[in-house]
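Notes for the one structure printed next.
Entry: chain A
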Amino acid sequence: MKLGRNVGARPLWAVFLVMAMVMAACTGTTTDTTGGGADTTTDGGEAPATTGGEPSDTTAPPTGGVTNPETFVHAADDEPTSLDPAQVEAGEGGETVILQVYDRLVEFTPDGPDLIPGIATEVPSTDNGGISEDGTVYTFTIREGVVDHEGNPVDATDVKYSWDRALTMDLPESNVGLLADTVASTEAPDASTFVVTLTQPNAAFLNSVVTQSVASIMSEEFVEANGGVEAGTPNEVIATNPVGTGPYVFEAWNRGENMLFTVNESYWGTPANLDLRIEIVPDPDVRVLGVRAGDYDTIETDPSFVGDIEGAEGVTVFQGEFLLEPIHIGFNLNYPVDQLPPEDTVPADFFYDPLIRRAFNHAFDYEAFVNGALGGFGAPTPFYLPQGVLGYSEDLPVYSQDLAMAEQLFRDAGVWDEGFTVSVIAEGGNLFEIAALVLKDSLEGLNPNFTVNVLALAEAQFDEAHASDPVPYALWVKNADPFADPHAFQSEYMDPEGNWGQVHGMANGYQDPETISSMIDEASVITDPAEREAIYHELSAMFYDDPMWIIAGNEVAVMAYRDWVQGFVMNPLWPRPSLKFALFDKG
Partner candidate 1 sequence: MTFASAPEPAVDTAGTVASVVGLRVHFESKAGRVHAVDGVDFDIRDGETLGLVGETGCGKTVTARSFLRLVPMPPGVHAGGSIYFRPHVRCSNCSGLGCDVCAGTGRLPVACGECAGGGCPHCDDTGFETIDLSRIPERQLREIRGDRIAMIFQDPAKALNPALTVRSQIAEVFSQHRSDEVLELAGLGTSRNPLLRRHVSQTTRLFERWLLALPPMRSQRRRIEQVIDGMVAAALAETQIPNPAKVMQRYPHELSGGMKQRAMIAQALACNPDLLIADEPTTALDVTVQARIIELIKQLQVRHESAVLYISHDLSLVRRVCDRVAVMYAGRIVEIGPTEEIFANPLHPYTRGLIAAIPSRAHDRGQLVAIKGTVPELIDPPPSCRFVQRCSYAVSICGEIDPELASGPGRHAAACFIHNPPEDAAELPSFSRVTT
Partner candidate 2 sequence: MQIRDYVLRRMMVLPILIIGTSLIVFTLTRVGGSPIGIYLSHEMTPEEVAEVEQRYGLDEPLPVQYLTWAGGMLTGDWGWSGVAAAPVRQVFPDKLGATMELAVAAGIVAVALGIGLGTYGGARRDRLPDHLTRVFSISGAAMPIFWFGILLLIVFWVGLGWAPIGRSDADIFQSIAHPTGLYTVDAVLAGSWNALVDAIWHLILPAIALGFGTTAIITRMMRSSLVETMGEEYVDAARAKGLPEKLVLRRHARRNALIPTVTVIGLSFGFLLQGTVVVEIIFRWPGLGRWMADAVLRGDQATIMAYVMFTSVLFLLVNLVVDVMYAYLDRRVVLGA
């Protein structure tokens, strides 16, 4: 369970802006937008033996020969929970599969935010008349002769059916909100025309909705033949046995082992070069060993073990952009004291006091987290403008560890002498737990009277606590949902009237909540980037003095792959569903 697991909805409107910023922003880590990554290859020692499915019997690392020349092998880090576009959680393992098996009307280019046609013959625009003047009606022309893996023809009616299906099922865990929030109605006047009417103009509709897995297209015949559509109930067949029109045909899912795909020879586009096998390998060390031994061509990579891969013979570590999902620790200003863990001593209004929140921010050992846990592939981040988002600037104030200051603040807040005990929850066994531990060490090292209990919960238990309102814990660690637009971050994480603003009762803490939310709203409607930026910078400064989070660090996207992988390209913005295996070849 590494980063990007539960990353939330991805309204990617204004991705182009982002890309612009990306290029502008010269952050700590290098970029190569054309090649899509700064490559580092070095020679390394003998790799241990491993085997096909798992690291294999071939003792020597395959220097010359390519292992599994016919199959591309990717080692994913966890088992999908559903393969149904209408059910999959955003950022979940299932999206990786859906991206390969299903098509959407339009797609992203493999390495960036530009759009290319999918099932639709061209990307609609006001120029080609695909988008109505008022920007609410989108018309797509559907390809001729597209068939799904079962041979069922797919045309406009199926497109309509697919979207309507997601909307009807309306599964809470799914990402269907994207459609529901934007789409007013769908029609298929004829077999080759699909028309969508939006509730309101939305410039980012194509990027943030049509390209998303929830908008994937399947054939009506197949669905109807396999349980059809039932509101509020998942379709087990589709969830475990996807049949789409994509470049890969889903063959088998050996739970806990791997998922097998074959080339869709009758693909409307250029068919894939190799068959595909996605190995399910939660243990990092097995993935590392696998890629070093050449049994995996690409592996789900985590900064914390890049060190183990670098220097391995025949392996390249792709180093991409910052993920737009900083790991942060939330101050809860709204917890019910009686529901806190019994050992906690903090009063209800503990975090109301900005001094304490600032003290926490100054106490946190950013060095330890970024260089230790993230292996240097990360950087601290201003509130709440991650690197790569409009408005980010190196000049923005960022917290760094300052124990003297922290002590002073704690003294001023009057909690230094008697101290306190507080619990922080995190999902066990991953970077979140480590961030929590760093916080613990930082504070306890600062003053023996401070006690921070780290509760590393099972995913299910964390999710339940995290989904409840109010959250029954004073502190929790998680990664932010990746948004492309500053407003999303601001409203989600900073606005006292926003989602977390309300859950965390930020109004209790801010000196002047109204001003803040009004400023955030104001910035959202301004179209001139420069002006927006100005406001965000102002906000960021205010947030620095009155922080609602500790941003432990923002992580850089890394991906290790064998040198023999030809045409490796990765869309740097999103770590997970961004590899298009169909484009890859080996040798």
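Here are some notes:
We adopt the following convention: a contact is a pair of C-beta atoms (placed from the backbone, for glycine too) under 8 Å apart; a residue touches a chain by one contact, two chains touch by 3 or more; residues count from 1.
On how the list was made: all candidates are chains of the complex that A comes from, given by their letters.
From a predicted model like this one, the values you see are computed outputs, not experimental measurements.
Here chain A touches, in this complex, candidate 2 (chosen among 1 or 2).
Those residues of chain A that touch candidate 2 in the complex are listed here as 6, 8-9, 46, 48-57, 59, 68, 71, 79-83, 89-90, 94, 172-173, 177, 232-233, 236, 239-240, 252-258, 260, 277, 279, 281-283, 286, 289, 428-429, 458-464, 466-469, 478, 481.
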